[in-house]
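Yeah, one chain of the complex is gone here, protein chain that is, but the others are all in their spots.
First chain written, first letter: the chains are A, B and C, and each begins at residue 1.
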Amino acid sequence: MAETIIKIDLSKSPYENDMIHNRWHPDIPMVAMVKPGDDFIIESYDWTGGQINNNDSADDVRDVDLSKVHFLSGPVGVEGAEPGDLLVVDILDIGAFENSQWGFNGFFSKKNGGGFLTEHFPEAQKSIWDFNGMFTKSRHVPGVEFAGLIHPGLIGTLPSKEMLDEWNTREKALYDTEPDRVPPLATLPYADTAHMGRMSGDAGKAAAAEAARTVPPREHGGNCDIKDLSRGSTVYFPVYVKNAGLSLGDLHFSQGDGEITFCGAIEMAGWTHLRVGLIKDGMKKYGIKNPIFKPSPIKPQYDDYLIFEGISVDESGKQHYLDVHIAYRQACLNAIEYLTKFGYSKAQAYAILGTAPVQGHISGVVDIPNACATLWLPTDIFEFNVKPNSEGPKKELSGDVDVPLSPDL
Amino acid sequence: MAETIIKIDLSKSPYENDMIHNRWHPDIPMVAMVKPGDDFIIESYDWTGGQINNNDSADDVRDVDLSKVHFLSGPVGVEGAEPGDLLVVDILDIGAFENSQWGFNGFFSKKNGGGFLTEHFPEAQKSIWDFNGMFTKSRHVPGVEFAGLIHPGLIGTLPSKEMLDEWNTREKALYDTEPDRVPPLATLPYADTAHMGRMSGDAGKAAAAEAARTVPPREHGGNCDIKDLSRGSTVYFPVYVKNAGLSLGDLHFSQGDGEITFCGAIEMAGWTHLRVGLIKDGMKKYGIKNPIFKPSPIKPQYDDYLIFEGISVDESGKQHYLDVHIAYRQACLNAIEYLTKFGYSKAQAYAILGTAPVQGHISGVVDIPNACATLWLPTDIFEFNVKPNSEGPKKELSGDVDVPLSPDL
Amino acid sequence: MAETIIKIDLSKSPYENDMIHNRWHPDIPMVAMVKPGDDFIIESYDWTGGQINNNDSADDVRDVDLSKVHFLSGPVGVEGAEPGDLLVVDILDIGAFENSQWGFNGFFSKKNGGGFLTEHFPEAQKSIWDFNGMFTKSRHVPGVEFAGLIHPGLIGTLPSKEMLDEWNTREKALYDTEPDRVPPLATLPYADTAHMGRMSGDAGKAAAAEAARTVPPREHGGNCDIKDLSRGSTVYFPVYVKNAGLSLGDLHFSQGDGEITFCGAIEMAGWTHLRVGLIKDGMKKYGIKNPIFKPSPIKPQYDDYLIFEGISVDESGKQHYLDVHIAYRQACLNAIEYLTKFGYSKAQAYAILGTAPVQGHISGVVDIPNACATLWLPTDIFEFNVKPNSEGPKKELSGDVDVPLSPDL
Partner (left out) sequence: MAETIIKIDLSKSPYENDMIHNRWHPDIPMVAMVKPGDDFIIESYDWTGGQINNNDSADDVRDVDLSKVHFLSGPVGVEGAEPGDLLVVDILDIGAFENSQWGFNGFFSKKNGGGFLTEHFPEAQKSIWDFNGMFTKSRHVPGVEFAGLIHPGLIGTLPSKEMLDEWNTREKALYDTEPDRVPPLATLPYADTAHMGRMSGDAGKAAAAEAARTVPPREHGGNCDIKDLSRGSTVYFPVYVKNAGLSLGDLHFSQGDGEITFCGAIEMAGWTHLRVGLIKDGMKKYGIKNPIFKPSPIKPQYDDYLIFEGISVDESGKQHYLDVHIAYRQACLNAIEYLTKFGYSKAQAYAILGTAPVQGHISGVVDIPNACATLWLPTDIFEFNVKPNSEGPKKELSGDVDVPLSPDL
């Protein structure tokens, strides 16, 4: 069995574990060294570091402190890796811990993070998903069970100082265009809750003040939330610092394209089995700026879909110009409306779109003024038939359970 | 064999054929009536009505008159269809004409339509694609051959008067925000080049003045350019007028998600074999506003992909807020850069992304400020190995052919 | 459009067309020459040369003359091909003729050919299948519609004299072990009904007396009846004579693994679009004795199966030793029994197994004494749900139609 090079204790705060960090900075020390060809296991907290519990209240989702996330395991150094190389990462397997066979999906309050459909679901809600082997179902969302497309929501390499500066500059410029916005346009460095791994003292404090937050995906990978970057796939990461510095966390048991509920996927703690390799000078050889990857040969295959279209006309009927974001929102809202005909609440339908392996395709981006996006809903995840027929839909659910909601205080 | 209810003559102008129209209006008369359960064949011009030729000059793409497109075949009336129903359309098959086994892909000049990457490819270019049975390749883009994911770029039902008014109102409002923009923000009604099918006289002129252009997708379907709405799929269209009025055209031999080259796909003339059915009162029963569809059981399956990520930081390094459009553009640019390492020109790489069955996924839309989009490039369409390895890419092409370019006049 | 190098006239007997033959012999003259890289079209009779009609009687199936089949189009010579080479054949597309959009499936009388389940279905029966674009359904087998996995049942290269002699020797030896068997153990040369293409006179008669019948698959390909050797696949054939001599026929609109009904698949006349290439000395380079092939990227994908097991204990309860033939027969009988619970007659169920893209897997061949074979029935081809559930099956068919049967005379 491969060695577990980063271990965690779910009963302790991630701040007590110096192999964890929650900011990006070039100077965070490596917590372990591996060689090209090695395979090893890394344990990870859920992205909130244990702030969310397996119960029937959404209070913890409402009250979550989003400056503390995401708790990442690493960085792991790779011998011989130098800036300009490509770090090849085989994700050999991922799993939940034996004593923690559950995950959560939440909608954040619009006042605390929000989400893709925050105007429609402005208050905190939470569903709990139990894992049964490779499958999951939720006591809050009946009638649906599916195989997990398990993946790390967040995985990446350490940025160089130059790259970090570029990130801070461009994100601050955006933030400054509307500094009072709720939720904000960007999450800027914030030292108070920073966990800088094995950096400490004044150097740690200084770094914390400029270290990048973990929320967005960036050139090094990061919080891509790409569902297909799943166990079995191979990822090629740009290397920006000596030894690369690979960190990961934010494990998802399953997620739909877009991770539209923000909190988001079925979030879990667990372990990841990796193997690393190097392509020397690969960034230049292949012209790589962002990571690229190959999909897994062993992922859930739900091949029968019902596909919903959305165009860039918003809920008020206003026309937008080739806006895929709005088009995808409409496709999602169309799918939610459809599912209510079978007895789902809108929140349950939203939770399904956020967690199940739905696909979101950019179908048309040139036919002015409407972008066209499609939401692909796999039909085999439902215990009943959701395909249209001449008799119309049958109300399959009694409506006696719903996704718990905690109103803003 | 099913009856061909709409025939065309490629040697004549579509304006001479009264079973063709190029605007959307509720009063365009049905050109044929069918019954639920019927299957039948409809012939179609390519979307430009024959403006583009099979040669090695992009002059025709540069000089195309975009107010004339798209030439649609129909409308076909369905007995018993009433507003509020769902029209079920089985796309049983699609093909090119025996004596027209080729298609074209073009980049429009930025001064005449532009495209998704118009800032990078501002001048007209054109590639010709030959069909060999179910496969296609181009003398202008060597080293690549793939099976066609044949589909109608444009298919939809006639709008009601109320829906037409809504379209005109909202699109005019957008247009008016920047009326001098090139290309414009929207294409407004334009009577001069309108082909109103069997409407003529004063009524035809009045209708032409308000009839909707065919460029964008809308609630009735229309120019969705969804590659997966391919032969073998089943589509459920909202019905807005008595007898529904189904029209289609803009056939594509193949296209990538987004149809990023605008002209766009591999455009062809051809025939479509359809079967229709009805779900009475289906719009309300299923809560349908836009069409939904089921994918085909018989479509090209390229399962080995190389996946490129893009985030919403633009080419100048400017940060944008959750902008999937920009993120997908970056993913496309990343893929283009990658392909140049194997000897392709950027224009050839762009043409491949526009024509081959690439997927565009909305991967993350909540991780502020970066949207994350992915471009999935099927690797098996290339005659050589395009996957990364430690030795680096091999220049596989001599560079002696390129996509013809015609400079602006 | 590719040139049609072999044309046929369905209204005339194949014996009148000298580009057709129905025996294998090295001296049959090439009817056309092509070069490596060429693509071209070949028209073909159905395998019986028009003996079966589109009607509701099985008399023609009962009375068929099986010494006349299969009518093959060719041989086509390939310039530069020499014994020892591999002939690379891309099957670019296959289709039925526009005015012949139907096919047939039959069970032969046990007295005239029989079939895999001839003890269970000893008399002639026939079902007619209509083609609707890429899909087919039958007026004799309601409730089922599926996309065609179109392929040539028979395709191969001319044998050398040595190979022909080997075939004749080994098949005669088998035949002689039970010369009076009905049906016989092998079909030996039979000059009376031989069509030797462009061979005539005494040479033709002499060749006809020793030419191999077309029934079995052999080292050159031949009547493999492999459903996955479908349009879009690439086949590598051994070359035994100068210019290879490629012939094909016996087109199938669809077939299940095993072609268990013998007549067998959905048989049709039609055209095939091919492209050829050569691997010089390829037989030795790759150690090839029988053809190998790569499957198509564009074939029907029915991914939801119900899988039936069979073991090598026969219908009487007798134990056989690792006999896959008997095990597969049991799996088929199990599937037939299952389908009767939904209202199908056994003959209808048998016709479905023979025509739909069912898979037959050799699951276990070492666990003495039982071989284990599996029959994979795609569930999405049915208009109703055939999966097991706690309520039991629902009789979906009224039983008012069946597969026509013609008793032996």
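Rule of thumb we're sticking to: contacts are C-beta pairs under 8 Å (C-beta built on N, C-alpha and C of every residue); 3 or more make two chains touch, one makes a residue touch a chain.
Since the structure is predicted, the reported quantities are computational estimates derived from the model, not experimental observations.
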item	value
Chains on display which the left-out chain touches in the complete complex	A, B, C
Absent-chain contact - pick from C:82, C:228 or C:402	C:228
Selected from C:116, C:253 or C:271 as touching the chain missing from the view	C:116
Of C:337, C:383 or C:408, the one touching the omitted chain in the full complex	C:337
Missing-chain contacts mapped onto chain A	1-2, 39, 90-93, 98-99, 101, 132-135, 146-147, 231-232, 273, 275, 296-302, 380
Residues from chain C at the interface with the omitted partner, ascending	86, 88, 115-116, 166, 170-171, 173-174, 183-187, 215-219, 221, 223-228, 236, 257-262, 264, 277-282, 285-295, 304-311, 313, 317-325, 328, 330-331, 334, 337-338, 340-341, 359-374, 376, 387-390, 392-393
Interface with the unshown chain - residue positions in chain B	301, 303-304, 380, 385
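Everything that follows uses one rule, which is that only the chains that are shown with their structure count from here on.
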item	value
Farthest chain (mean CA position) relative to chain B	C
Distance from the mean Cα position of chain C to that of chain B, given in whole angstrom	39
Centroid distance [mean C-alpha coordinates] between chain B and chain A, Å	32
